[in-house]
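Complex shown without one protein chain; remaining protein chains in place.
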Amino acid sequence: MATQEFDGLVQTLGMETVRASADEVVLEWTVGPQHHQPMGIVHGGVHCSAIETACSIGASISARERDPRIAAVGLENHTSFIRAVRSGRLRVIARPITRGRTTQVWEAEIRDEGERVIATGRVRLLCVARDAALG
Amino acid sequence: MATQEFDGLVQTLGMETVRASADEVVLEWTVGPQHHQPMGIVHGGVHCSAIETACSIGASISARERDPRIAAVGLENHTSFIRAVRSGRLRVIARPITRGRTTQVWEAEIRDEGERVIATGRVRLLCVARDAALG
Amino acid sequence: MATQEFDGLVQTLGMETVRASADEVVLEWTVGPQHHQPMGIVHGGVHCSAIETACSIGASISARERDPRIAAVGLENHTSFIRAVRSGRLRVIARPITRGRTTQVWEAEIRDEGERVIATGRVRLLCVARDAALG
Partner (left out) sequence: MATQEFDGLVQTLGMETVRASADEVVLEWTVGPQHHQPMGIVHGGVHCSAIETACSIGASISARERDPRIAAVGLENHTSFIRAVRSGRLRVIARPITRGRTTQVWEAEIRDEGERVIATGRVRLLCVARDAALG
């Protein structure tokens, strides 16, 4: 498990959890060349990944607080790209829209150090038994 | 430019272009721990990134064929997760829905080696002057 | 029930079922002023409604064939507008991407009489006990 945490996508992309609860999740990362698309701006997939990560962490905490055997898995990710960014430190903040027993919806916003919105998105997640596969 | 290509997100995630034209783009990658979320399945952000990449490559080729000064930048990425996957080789295929002068819509599907659908998504892109920032 | 069918949104918008099964649903309607937005083109909400309807009918048939007590309710609707249209007869065709026990994903395309794509979309649905509310 320690190995997985060390090796996963979040670590590959250098995203760090600032704080995480069932009400709000905040991650930060410093943009580097490993986040770029060929034109030298942050690849849209990085923003999708940050939004997916932050929403999933929040939904998982919320699901687990209700029942430790339950996990939340993403069903749909919808991300809108607002402003191109090349460098600097980015922050994603995710908050719940609904935390039902069956599904949850979280939304997240990525901002730069000047508080400008870079991307914004929404993730619908399904609450499943921790050992079940995504159906 | 060579450095950027070496360093970018697509290389970080190990995605390889199998073929690319204005009509179809195919990428492949082998799943490793760097693609996982904490439960050991491929992180949704990886699927979003593959779909974003394949659609962007196709839209850029199409835009450039029409006018070499034009690039295509992503506006919206919508990805649906269909089936969890832990390992193996994945393939994303993107094809255009519309290739207008102002915007394009591409859709993409990720399948595993058994041809099962893993994820499917759609990207709306804006055609902009190659040196303009995303507005 | 007859009253509901007579009175519902689908009847308000004049959409007619051409055929419907767990594998494919086809609806048609003739564009009139009641479908327009102020500029005289078909309102995007009409396309969303057609896509939502076609996908929901298919998912409900599929869910019911598996278990008559189960209904499918929409979780997410994502619609891309491809081409403006002012008049004529439109047709929406929906087909399943996945028909799991818990959720389904259907995609649908709207075409005009010249077979041009007008809009395309995707609906994620949740399979619920027929008498349960959306959670």
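Going in written order, the chains are labelled A, B and C, and every chain counts its residues from 1.
By definition in this document, contacts are C-beta pairs under 8 Å (C-beta built on N, C-alpha and C of every residue); 3 or more make two chains touch, one makes a residue touch a chain.
No experiment lies behind these values; they were computed from the predicted model shown.
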Displayed partners of the chain not shown (whole complex): A, B, C
Selected from A:H47, A:R91 or A:R124 as touching the chain missing from the view: A:R124
Interface residues of chain A (partner: the chain not displayed): 78, 80, 82-83, 97-98, 105, 107, 117, 120, 122, 124
Positions on chain C where the hidden chain makes contact: 1, 3-5, 7-13, 32-41, 43-46, 48-50, 52-53, 56, 71, 73-84, 123, 130, 133-134
Chain not shown, touching residues in chain B: 75-76, 78, 100-103, 124, 126, 128, 135
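FYI, only the chains that are shown with their structure count from here on.
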Rounded Å distance, chain B centre to chain C centre (Cα mean): 28
Chain centre separation in whole Å, for chain C relative to chain A (CA means): 30
Averaged-CA centre spacing for the pair chain B and chain A, given as whole angstrom: 19
For chain A, residues that touch 2 or more chains besides their own: 75-76, 78
